[in-house]
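Selected chains only, in their assembly positions.
Going by the order they are written in, the chains are A, B and C; count residues from 1 in each one.
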């Protein structure tokens, strides 16, 4: 995620143009369509086919409006996923912080074991969730893993789930032993449950893109539209049809490609959420609250600045 | 549900085109309209009726915009149902998992009977819900049904409802006997209630399509529009009217047909939710949590990959 | 409510066209406008006024787009009411079912009096709510009313409210006597409160149509637009203006009239919710849960099929 300040510098932002993977893809496609349009033009001019072409801009106008209405639908659904993902991670920050505060007030101040256990597992939950939503959890990203734990973890498919289960088991054990009372147990169960709810919501966002038919339909429609454009623009515009084709396909292709990218907000592209950094911020927060220190190991900055 | 990665391969996705039932339907309709337009053209040319036709593209343009605005409404309401259904099943995954965790911590570790009972009934609830939302529950899809149970189940109309009732009766009995305490009882009642709420919401989505008038109105409007198109396009475009008719009806018919399909997300079409696989995943989850094993019987893959 | 399966049979649905009151109204208006346009045409042709008319389709195009944008707003607000009403009744089904389950587990199995009381009152609440949202509750639609009760009920203005109060008084009395304990009392109070919340929400939907200015504005706008259309279409289209006027007014009038109809979803029109049948389904559910039987009196099918 590129950090930028809106409302500040119009052309400054535009200069970042090529640092976005999607922007590059859009520009490449637009350039390709420019070449394509020029080729079509050359053929038409060489063979003097202008007369035969009976296309009209009115039809392209109508189709363009229909297409853009539909791209608006695509954009808003993709954006909703992105924004919901951001809300879920925001809730994760709030919840883990509250959980640490409650753990600190629930167990006697002398019990450093539980504080270390909770700080480590909450941090590892978030770190593994961030990885899990990319290409799967890599165990060497987790912290304070004892070798036997690491061996045990490798037998598990779904690391964040397993960590959440361990946290709950520990709390339930403390409750059975009478270390924590009924009220505290009910209270922190709400926080714990939200861990699983956030995990489930993020998986839902990641695993359920827009329905397949819509995705195919839009690609077919946009492709057909852009490839037919030069034929429709030849007669009224002559060679000006080349830049106009590029401009219109920038408008339409751009919306489609950005929608595609933003739909899965957990990757490492410049529009994706900085979940890795968020997880490290949570790690620092819970260790500061529970052990009053910053954990030794610093992570190598991923690609982005700290975000909250 | 076809699994695909957006943002990856533009033409790869398009190649799946014909694997979608709805896409096929759209293509067939578009081909039909192409033939129809060609027939109209032939008649007009044969009888030299061009002069008599006083249609104008401007009117089609206006009608096209009105129609597509309205199709946008249709699309977003259909999509909302699809996405709400996905959220409900996501909640079902989270809830059943939590329920299993709570059951495991509420009853003494020695009580394997309750664990088997709960694992079996939660799994059967989800399996039967998936079937129920298609053509009705088939009892041979349920697991561990003793013959006398099967006989009893066949007397019941609404299997998921009945299974939910049995789960609750067992919990209420345990509460009356004093096996589980007040706090746990209140706590798990929330999870249990969510089973019925999810069931109710899925039934609502399935049983309440878009109001009838809207459905008829859209079909009449789209049909009339597509059938009149060739008349309006003859004069300005000549024979080019045939492909243009096909392009425009692809745009409009496509949106309508996809909306229709996506509105009921519980079937087996390629855009439908993989509720069968979700139910089997839940089955595996609860058995792993409550009996630490995967249940013997594996289901035959329906049509899709595992999804979460 | 007409039950139909979308995604099934394109022309099958269209055949139902005339069974919808609103569709009939639309068709009548469109026919009227066709006659009107023909009359205008005749006058113009007779008196050879074509030259004097300086209208242009561009203006109608712009006004048509503005109007349809606004009709989109009207449609989505009307639809939101319809869908919210459907959700409220869905919640009513879930809640009454849960309430019956709790009642069954809260009172000793031997207390058949309370079971009959609750089954009767929950059923009557739903039956009277359905009537109340139409033309007011008719007491002969309620079940098991003793003559003295009926006499007492006739003194009350707001029957559903009064029934809800009676249910609560009975629960509060049981709580005061110690028949039911604190936890159960708190628990079922939530279910009871939802009865009143659903009632309030339905009344809100029924009693608050779209703001008056919007309703008038749209009617004035649509009327003016449709009545002026023939003048604008004479010059470019000649006699073809008549069917085109009909097509465009079908598009615009249709949206307005459907919005009007769907806004109040509690009536008996074919788009309205089958609240009567829902109430009877709830009645059957609660009697089956609390008395293990179906109540004797069957209601005469209203106009629709059973829906859930």
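Definition applied: a contact is a pair of C-beta atoms (placed from the backbone, for glycine too) under 8 Å apart; a residue touches a chain by one contact, two chains touch by 3 or more.
These figures come from a predicted structure and were not determined experimentally.
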Quick tally, homo complex: 3 in view, grand total of copies 5
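One rule holds in what follows: only the chains that are shown with their structure count from here on.
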Innermost chain, where centres are averages of C-alpha coordinates: B
Which integer distance in Å separates the CA centroid of subunit A from that of subunit B? 25
From the C-alpha centre of subunit A to that of subunit C, how far is it in Å? 40
Got the subunit B residues that touch at least 2 other chains? 58, 61, 65, 69, 72, 261
Where on subunit C does subunit B make contact in their complex? 1-2, 4-7, 10, 13-14, 16-17, 20, 22-23, 26, 57-58, 60-61, 64-65, 68-69, 72, 75-76, 79, 82-83, 86-87, 90-91, 93-94, 97-98, 101, 105, 183, 187, 233, 236-238, 240, 244, 247-248, 250-252, 254-255, 258, 261-262, 270-271, 289, 307-308
Which residues of subunit B touch subunit C once you look at their complex with the stated criterion? 54-56, 58-59, 61-63, 65-67, 69-70, 72-73, 77, 161, 165, 168-169, 172, 182, 185-186, 189, 193, 196-197, 200-201, 203-204, 207-217, 219-221, 223-224, 228, 257, 260-261, 263-264
